[in-house]
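Every protein chain of the complex appears in place save one, which is left out.
In this document, chain identifiers A, B and C correspond to the written order of the chains, with residue numbering beginning at 1 in each.
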Amino acid sequence: MFERVLVANRGEIAVRIMRTLRDLGISPVTVHSEADAHAVHVRMADASICVGPEASAQSYLVGERVIDAARRLGAQAIHPGYGFLSENAAFARAVTEAGLVWIGPPPEAIETMGDKLDARRTVEAAGVPVVPGVSRPARDPAEALAIATQLGFPVMLKASAGGGGKGMRLVHDEASFEAALSAARREAAGAFGNDAVYVEKFVVEPHHVEIQVMCDAHGAALYVGERECSVQRRHQKVIEECPSPFVDPDMRARMGAVAVAAAKACGYVGAGTVEFLVGGDRNFYFLEMNTRLQVEHPVTELVYGVDLVELQLRVAAGEPLGLTQADLQPRGHAIECRIYAEDPVTYLPSPGRITALTWPEGPGVRVDSGVDASSTVPMAYDPMVAKLCTWGSDRSQAIRRMGRALDETVILGITTNIGLHHRVLAHPAFAAGRYDTGLLATPLPDAPAPASGHRDAVLAAVAIAQHVADEARAVPTGAAGDALTGWRIEGHERMLRGG
Amino acid sequence: MFERVLVANRGEIAVRIMRTLRDLGISPVTVHSEADAHAVHVRMADASICVGPEASAQSYLVGERVIDAARRLGAQAIHPGYGFLSENAAFARAVTEAGLVWIGPPPEAIETMGDKLDARRTVEAAGVPVVPGVSRPARDPAEALAIATQLGFPVMLKASAGGGGKGMRLVHDEASFEAALSAARREAAGAFGNDAVYVEKFVVEPHHVEIQVMCDAHGAALYVGERECSVQRRHQKVIEECPSPFVDPDMRARMGAVAVAAAKACGYVGAGTVEFLVGGDRNFYFLEMNTRLQVEHPVTELVYGVDLVELQLRVAAGEPLGLTQADLQPRGHAIECRIYAEDPVTYLPSPGRITALTWPEGPGVRVDSGVDASSTVPMAYDPMVAKLCTWGSDRSQAIRRMGRALDETVILGITTNIGLHHRVLAHPAFAAGRYDTGLLATPLPDAPAPASGHRDAVLAAVAIAQHVADEARAVPTGAAGDALTGWRIEGHERMLRGG
Amino acid sequence: MRYTIEHDGESTPVEVRRLGTDRYLVKIGDGEARVIDAHADAQGVHLLDGAHSRRVRLADDGRSAWLGGHTVTAQALDPHAARLRARRGDTVSGGGDTVILSPMPGRIVQVQVAVGDAVVPGQGVVIIEAMKMENELRAEIAGTIASIHCQADDRVEGGAQLIVIDPAEG
Partner (left out) sequence: MRYTIEHDGESTPVEVRRLGTDRYLVKIGDGEARVIDAHADAQGVHLLDGAHSRRVRLADDGRSAWLGGHTVTAQALDPHAARLRARRGDTVSGGGDTVILSPMPGRIVQVQVAVGDAVVPGQGVVIIEAMKMENELRAEIAGTIASIHCQADDRVEGGAQLIVIDPAEG
């Protein structure tokens, strides 16, 4: 096994990977942008090297600097996390060429699956069902419109190089087609440097269900159950669960077999996720394969009792998985709520300085956070600050525990989507496990109202706190004994004045 | 199910019970001593009533005041936690007579099992093996010595009304017998108001293994695996694990059957723990039955996927367990480290104000704490401030994760036993899973040494913090805009000056 | 002591007198004065008001508060600021519906209107990018674009005035 591994990422996923590295006695090192010199992922590492200014294109995305940092820090391998360089085949190749181990699938697999249209062709050839559509970018707006008209509205526009909902647009009719197409292309160009967009049939009552796969270099290829990811806003996942309330054991086995076939079709090694679009009729279609660790992997870990990052490391080190399909049995139910620094109603990002922070604890709660009580959430990066997961012996207990965990969570200074999560958990369709990707477009229940006396309690608390502070100011300073004990307080005060 | 339940306890167990109450939508209320008006368990409750001064004998232990508080707060049931009134049959009876539900076993079962000698007689009659000894308190020191001489040294002295190691003494020879006996009687009198002490054969290479049982009012009586609790100092548990590395499936089934027989022998309903002394030869002997929730119950919850507090509440509400023995299958391995406010070498309690606090997070970690970052650990109560648990797919992963969790834990202001936990985890006998209750009497490995550069880093950090504070002092105050933002800082400073 | 506490945009006078360690007399607005057991520390303020237990977390910049899963803006105003607010008639917000403010720091992607354009409620006027996502800001009222204070590629702060709309009559 490796002695030192460089995590080429930031935020919660870097922290999460470092925890498994520490579990295995491996020294975690990392890289940072100028803005992140004192970010949580750097604090948690044994060493870190600055790779450029705040903009990720000039720092976290500059592959040669990351490789150079790994060499200088004496790392034997690089874990890319998700996002950033994780699905960059050229980077994967450069890592290997530099004599380092790439903790991810072979570059060829990344390439095949990275282009959605290539991916479609490859898996279709392996007998994997795909969504009706045209498997190449439209040459021009006129052709795109012709394809859409032929498939019949509604259609989905998708960035050929895309992912994470960027460059995606659902178009209901011809009238709004042109505006949607140009917006999708602009977003695709900005996010991926490639404005190619293609047109797909929109599946009715769509569910987003994905299968976790895990392959080693010795021919083992297993699926580790599914995740239901249909609670989405702007095509970005908000809440995920495992197992899917929509999937039964037979369907799981069929989807698992298809996912493994898709992985084998591209010579996959490591952890990957095969995303499916599932219609209300339970037909499922290959959407794409994410050739990396997935944001929502913890729900799989909780239900299947595995550490996917540890498995990634073992596979990258050449070890066999040492598991059979029969070893991977689900137990209970897990839910993940992504905590975004954003307005819960408008979904607008809300970067800023965190001014109070408490995470939940206790039975059935797992927290993966990328911030601490003194963090500033910068504008330059992803607005997700943490993932709250709960496990329960059944779905109802997992949901109830999530409600409690959200109630225990205190985050002040930035606006978060905790209120949105409460409203989704209270939604009858969600509670019943009968929902599709349209859930967040339906009217949500009101957020729970504050208890009576809430306003008076806040007013009394703020006034009492102020009173205690005023009393303290009236006491002459310098009576504290023979040590200067005020450093923290004063440092703090300065921070407030300085902004 | 109940709408409101009073938790008649404090610290981590009160908080843990309230979490399950919140999960079930039940309003948690509680009681507090004058010293605890703003303790964590009161902060977490919807309401609380003061039941007396700091000394628990004048507050938490005054049954009528607790029952009166439950009535005034509109609670339908009382959960006693562990310790305090949890094994007080008269209190259990008074709760029922007051028209409230007692969340615990029938008073008769508490009485039978509360007197160790009664308990011995009862379970012996049900065919449960017991430790060789004399099943009644010695009438006087001379008789006690005679019994000890007959059984042969070493012998154990035990408080008849005892538990938790209080009033227990291991005596190796006749010379030290009299002093040990008077110490045991004094401690028993102080802790339980009863100085009766009896003499038992000391089992060689002793393991402390206990079986969790769960019975409903409809005749179901199940065992929920075992816990290994052999890492003890002064007969108090420090680290527990589930399953026991010393117990195989056959032994588990036999011990489980015996534990269920013991529970049935006293008409048990609810959650209880049957403690066994297991010799190096794998013979096991009934020690006692704890007729309440056990401190270390979380390791069972993690491995068996149940919420024991939820089951307690359902059974108390008259619901059937709805589980069969076959539903209770272990998965993976869990370890608990009790975090005590005590010196890791001398085991002396270290009460005080917490001046920095961070709990670990991430995969496989569960924290049950009874303090927050501003708590004072009072001298009047139990020195345990939290329980850290880790789960792993196997014992090795659970241990490795515990090492990481301990490393992530920051507690300043009070001395804790975190260093001791590190040394036990590194002990070859512990790592191999081959240890008995004598482990902590053997030489422990040294605590891991600080990394090189540790001292310089601390010196630099303290000086930089002081420098930042000094710079801030030089800036004129009152430039912060139109709001008085300094309340927290000043309040804080006052606290420091005030002590 | 008498304080002016701003809570979700509304100012309320609150009087506090210490009665002992962790005990206060508190009078909110025109309400009755009552005794509250309370403890203030770095975790905020815990109130025991009668038997009711309420834990209020306070932000370390003294500008917001959390209670029972709910977050509100709440701060104590200094006497000068409180007087100013009183004179202004308690208006806290900026330009109301007629001004489109940037909801966060970000980069302007596109200005979708020109001065003199008529707009209807819900019509997109500016696209701003932050944290790698495009967000369209929309007019909340019908009217005419009076002035534009940004252009594509500008970096703007949260709260920056971007567009001013002349409300349509009626």
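The rule is short, and it goes like this: contacts are C-beta pairs under 8 Å (C-beta built on N, C-alpha and C of every residue); 3 or more make two chains touch, one makes a residue touch a chain.
The model shown is predicted, which means the values in this text are computed figures rather than measured ones.
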Out of all the chains shown, which come into contact with the hidden one?
A, B
Looking at the whole complex, which of A:42, A:85 or A:316 touches the chain that is not displayed?
A:42
Which residue among B:245, B:349 or B:445 touches the omitted chain?
B:349
From the list A:8, A:21 or A:73, which touches the chain that is not on show?
A:73
Could you pull out which residues of chain A are in touch with the chain that's been left out?
29, 37-38, 42-49, 72-73, 372-374, 482-489, 491-492, 495
What residues on chain B make contact with the chain left out of this view?
166, 183, 186-187, 190-191, 234, 343, 346-351, 353, 355-356, 358, 379-383, 406-407, 410-413, 418, 422, 448, 450-451, 453-468, 470-471, 492, 496
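Throughout what follows, only the chains that are shown with their structure count from here on.
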Farthest from chain A in C-alpha centre terms, which chain would that be?
B
Could you tell me which pair, A-C or B-C, is linked by more C-beta pairs in contact?
A-C
Rounded to a whole Å, what is the gap between the Cα centroids of chain A and chain B?
37
Taking each chain's mean CA coordinate, chain B and chain C are separated, in whole Å, by 46
Using mean CA coordinates as chain centres, what's the gap between chain A and chain C in Å?
30
Could you tell me which residues belong to chain A and also touch two or more other chains?
407, 465-466, 468, 470-471, 492, 496
Sequence positions of chain C contacting 2 or more other chains
40, 52, 58, 60-63, 75-76
